[in-house]
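Worksheet for the structure shown next.
One protein chain is absent from this view; the other protein chains keep their places.
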Amino acid sequence: MALETMPDGPVVENPAMDKGPDFTQRAHAALIDPGLRRNFRRAMDGLMEKRAAQFADPVAWAALRERGAQARAAALARLPDLLEELEARCAANGIQVHWAETIEDGNAIVLGILNHHRARQVVKGKSMVSEEMHLNDHLAAHGITAIESDLGEYIIQLAGELPSHIVMPCIHKNKDQIATLLAANIPGLGYTEDVAALTAAARRILRDRFAAADAGISGVNFAVAETGTLVLIENEGNGRLSTTLPPLHIAITGIEKVVERLDDIPPLLALLPRSATGQPITTYVNMITSPRKPGEKDGPAAVHLILLDNGRSRVFADAQLRDTLRCIRCGACINHCPVYARVGGHSYGSVYPGPIGKILTPQIAGLDVAGDLPHASTLCNACVEVCPVKIPIADILVRLRQEAAQPAGAATPAVKGAGSRRHIAEALVWTVWRWVYAWPWLHHRATRLLARIGNWIPARAPLLRAWTRNRTRPHFAGQTLHERARRAGIDHE
Amino acid sequence: MSDNARSRILARLRAAAPGPVPPRPAWTPPTYLAEERRARFIAMIEAAHAEVHEVDQTTWPVRLRSILANKGVRRVMTAPTTAAGQQLAAVWADLADAPALIAYDQPVEVLKPVLVRDVDAAVTMTRGAIAETGTLVLWPSPAEPRLMSLLPPIHVALVEEWRIADSLAALMADESWAAAMPTNAVLISGPSKTADIEQTLAYGVHGPKELIVLLVRDQEAGAAAV
Partner (left out) sequence: MSQPSRPSRPETVYFFGTCLIDLFYPQAGLAGMELLRREGLRVVFPQNQSCCAQPARNSGYLDEARAVARRQIETFVEDWPIVVPSGSCAGMMRTHYPALFEGQPDAERARAFAGRVVELTWFLVHVLDIRLADKGEPVTVTWHASCHAMREMGVRDEPKQLLRQLSGVTLVEAGHETECCGFGGTFAVRHAEIAAAMVDDKVTSIARTGASAVISGDCGCLMNITGAIDKAGRPIVGRHIAEFLLERCHGA
């Protein structure tokens, strides 16, 4: 991944969102890496199989999914009220709530809290929102060390990479690549491919980090407005450690993660891990409702919750696009995406890859920046079929294609960068297509002609050249079905 | 900054047309007959790599001593003021070669070095359990703090059979959780694990490497409260 000097700071990892190669170029690089393709294919096949086993009963799945989708839709329907309720409940429980409009605001708030507590060593539980904020880079620039403690996140932090999957961040890496990386970074650990030994070494070194940490930073899976409870799920225990052992806990979440009631949690919990990894439940479900109370012997004395907007309120403004915000970050859409399985997570150039990334990233970053992503789909609907909260991903992809290609000019377009991908030639093609296919007189003549001469179109014609790279050219039939049906005497009215 | 950000974010959200609140559809979590419930709990938590031992209310400390002896455990952390902690201390005091007991009786700030490195196992009670997913329910308290079930390499959890609920939804509703959530409630379904390296399962990455469930048989007299 390219290093780049940011104008206002030190050398940081390029998030590759806006500069550098685009999706197509990155995808091409991934496609010619057979090892990478094998890693993703094997991993995705396993995940799909395990998920299918969890939802073997279609009736139970449909009912549960309906309830999960309803919980998320109902939360969004009342979002501003619920955020205020959440804030009030949290405050009553002793959790301090902060609001951040942008990632810069969010980073500044985190830094401010850490400085206030004189915290210099930070451990992090897995948090996609903190990845979205590039928080670690920001803290490093201010002399604060933030160590990722989820094993997968720790590995990619050592490698200086971005996650390639929202649930399994280092899924693109082989055992031998990880063995080499850990041997180079953990004192006393030689090269070994024994996963138990690698895991034990990581436990040892990260246990020291936990013990020394001044603060823990985590994400949030669900924030319950009714009780002011933060729900975090995980398998490793690093999330519980980050939120229990250090004296200060900062939780970061997008404003959309709120749910109305505590009884929304069981159905969502029954959907999330099963959709994500095919587990009935994660090892730990951690529900945090307050800082340490008098008499309690552990837990952080201070808990802060940061609510990040970063474009979400704009997504919220549009009734159709709002459904994007139902997402519970299970990654099932990613696991089932035939495009993701071929190109891997880094091709998307954003912390959210796969189908959810294709609809979320262009809305957050703008279509001018990420407008190629909505086209990186065959609209096969595999994602739609498995989404546990029924996000109409394919319809939103089409909507974003429309927004990107529409003539610019709306004063307040629904999506940032609307119209930025309009190409005159493409628009002209569709105009011609419209006239041909909407006017029978023209259609009959054009298709009759094409059926007869189509096979003589030169092979180097642009679309045909792309098509024939690994396929033979389609064979025009000589006569159209219209002609043959008429000749066969089939009634036509 | 935050106050302005708050009002601007809320203003933007309120400017958007509120969506219709969809009605709550019928959804019922699974239910089990009494004999299925226990079997389901055991099968599910064992599938998640936990060890389950069925024990008696009176003799479990003796049984636990032999289980832990086989694992080479020498130092066991307990909550000295809980029923389980007191029973364990009383029984083990008379047993030769019982592991040493370390009480979680001071704040983490004092006990941290011991907790982080010098304890082999910890014994906790549970508030309940869930059959559907094979899950332990813990509400840590001043008497039985949060880190006991997290830092030592082995977590021993006592589960009274009558406390096994069908589902989390049923438990939350029956006990009216929403009325008063504790500082921290935690559901535990197996030992700490990761599959981040090539989807290969490895245990004990951060939390306990082993989870030992002592399933306490129901007494004839019926449910004994703690």
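Just so it is clear, A and B label the chains in written order, and each chain counts residues from 1 on its own.
As a convention for this text, a residue touches a chain if its C-beta (ideal position, glycine included) is under 8 Å from a C-beta of that chain, and two chains touch if they have at least 3 such contacts.
Quantities reported herein were computed from a predicted structural model and do not represent experimental measurements.
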{"item": "Displayed partners of the chain not shown (whole complex)", "value": "A"}
{"item": "Absent-chain contact - pick from A:L272, A:I288 or A:A382", "value": "A:A382"}
{"item": "Where the unshown chain meets chain A, residue by residue", "value": "24, 27-28, 31, 37, 338-339, 342-343, 375-382, 384-385, 395, 398-406, 426-427, 430-431, 433-434, 436-440, 443-444, 447, 450-451, 454, 463, 466-477, 479-486, 488, 490-493"}
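In this section, only the chains that are shown with their structure count from here on.
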{"item": "Chain B - residues contacting chain A, complex", "value": "1-3, 5-6, 8-10, 12-29, 44, 48, 104-108, 111-113, 116-117, 132-135, 140-142, 145-147, 150-151, 167-169, 172-173, 177-178, 181-200, 202-208"}
{"item": "Chain A residues within the chain B interface of the complex", "value": "43, 46, 63-64, 66-67, 70, 73-74, 76-80, 83-84, 98-101, 105, 108-109, 149-152, 155, 168-171, 174-175, 178, 195-196, 198-200, 202-203, 206-207, 210-211, 226-229, 235-238, 240-241, 244-245, 255, 261-263, 265-267, 269-270, 277, 280-293, 295-299, 307, 309, 313-314, 316-319, 322"}
